[in-house]
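Every protein chain but one is kept in place in this view of the complex.
Moving on to chain A:
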Amino acid sequence: MQKRTKMWVGVLAGVLVLGALTGCGQEQSTEGSAKPELKVLMNYMKEDPNTYPVAKDLEEATGYSVKYYTLPQDKPEEKLNLIMASNEAYDIIITTNNLRVSWADYAKKGALLELDSLVDQYGTNMKKVMKPESFDLMRMDGKLYGIPVPKIKIGKSLNYTSMLVTRSDMLEKSGAKYPETLDEFTAMLRAMQTAGADGETIAPLCIKQAIELPGIVGAFGVPNPWNEVDGKLVNRAEDPRYLEYIKYMKSLYEEGLLDREFPVNKSATLTEKFSSGRAAIIPITYSEAGTISDALEKTSPGAELTFLDAVTGANGEKGIGTGESSLDRLVFIPKTAEHPEDAVKYMDAKLDEETFKLVAIGREGEHYTVENGEYFPISPKFFDERGSANNYLTGINEETYPQYWQTRVRKDQAVYDAYAYMSLDDERLEDAVANPALDAPVFDSDKYVKIVNQMANDYFIKVIAGEEDLESSYDEFLENWRQEGGAAISQDLNNWYQNKAK
């Protein structure tokens, strides 16, 4: 029976060797390191950032070898809290702007490194390509606690990214006029009830739980979550004009013009119903235009996407709201970082003109071509090797990036057309209403934002679906909303807003 013992010993040995191999995977010796290896924590990326082509190109261009780690996709703030609390020594942390409240928290608690002196010393490129206003967004009490990665601005304000869209064939079939006022919009909905596939009656307007429809809610004078009334910022939940909007939506629901299943619809459901002719109007972002167009081509050849511009309301109001923050991502350095100066030098090197272009769009002739100053991707190499490149950015060249970035939108002609329509077309840009709460600093009360927003959304969905009566329950709701944090947020925001206006 020696065989059995041998077998067990063999297994044990093999297992221990495997374990040693995987365990030892962490230590990497840097050869002749004048430049130390940097540890970068970034948000979720589909591919492994260590093996993605951008990583290798960056290493060659800057001379720094970097090990990348990723946060999980959902609730990254929880994992980040754990990481920060256990003093992990990452040199650079990149997160999406959603974690702004977490970032502010870490800064206040002194867990982040102040970067003023480092940026002054090593950040020549950074200061050249990004405006001081962008840097101001990463300041708390005047001190710089991070590097901004701003969103792209084309025109006077941030652009809106989603609109209502309908199918050209269904619009024709219904015989309705392209709506320019709210009444025409309602008339169009009524006409479209019979425009369903195979002549069946449908509820033409199909939405998800987000009940604020771009272009329609603006017709009631409340295009943004916070709107200015006599110099003060008022949240939609407190605004009587929004209540008028809710009553309007409720009337649509009762008339059968609004999909009854809207409280449980998912994005996929919307696309399904739209492409199979069971819905006529859905809200989409431009990134979804590609898949929907392709599906439409096969299910209903000849049908095209027709965007519905903002309509004018009874009081002559019109507009589509825009984003709340000019930042796309946040970059910061924890106090426990082992190589902060090198981290800043590395980030600065990435913003060198050539290197930045290399990261953003790759090499000419290999990843992209240039025509009349516009960049066109070479498919599929561009998307295989630069599709996720935006995750590596720790700052952008505010002047050149808008052009480079458009290469990404050219993934699909339909996506580009949608993007161009929403963000490059002058008429559309006129409809954009700047968000008055744009780039407000992070307040203590921001921790209530999610709760009160969810509360308001749930309540108004119930009102629209007829489960709650607006007249009798609104006061109670408003009292709750204020108590749960709505009042605190409103106060903080208005304090900031009044001081800003001076």
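To be clear about the criterion, contacts are C-beta pairs under 8 Å (C-beta built on N, C-alpha and C of every residue); 3 or more make two chains touch, one makes a residue touch a chain; residues count from 1.
By our rule, contacts and distances are computed from a predicted model.
Student: I notice the complex is incomplete. Of the names "Carbohydrate ABC transporter permease", "Pyridoxal 5'-phosphate synthase subunit PdxS", "Glutamyl-tRNA(Gln) amidotransferase subunit A" or "Spore germination protein", which is the UniProt protein name for the chain that's not shown?
Tutor: Answer from the record: the omitted chain is "Carbohydrate ABC transporter permease".
Student: From the list A:T201, A:S251 or A:S267, pick the residue that touches the absent chain.
Tutor: A:S267
Student: Can you work out which residue in A:T291, A:T369, A:T400 or A:S473 touches the chain that's missing from view?
Tutor: A:T291
Student: Could you please point out the chain A residues that touch the chain left off the display?
Tutor: Against the missing chain, chain A presents residues 1, 4-5, 8, 11-12, 14-15, 18-19, 22-23, 25-26, 41, 44-51, 67-74, 79, 82-83, 86, 96-98, 151, 161-162, 208-210, 266-269, 271-273, 275-276, 285-288, 291-292, 294-295, 297-299, 328, 387-388, 390, 405, 408-409, 411, 415.
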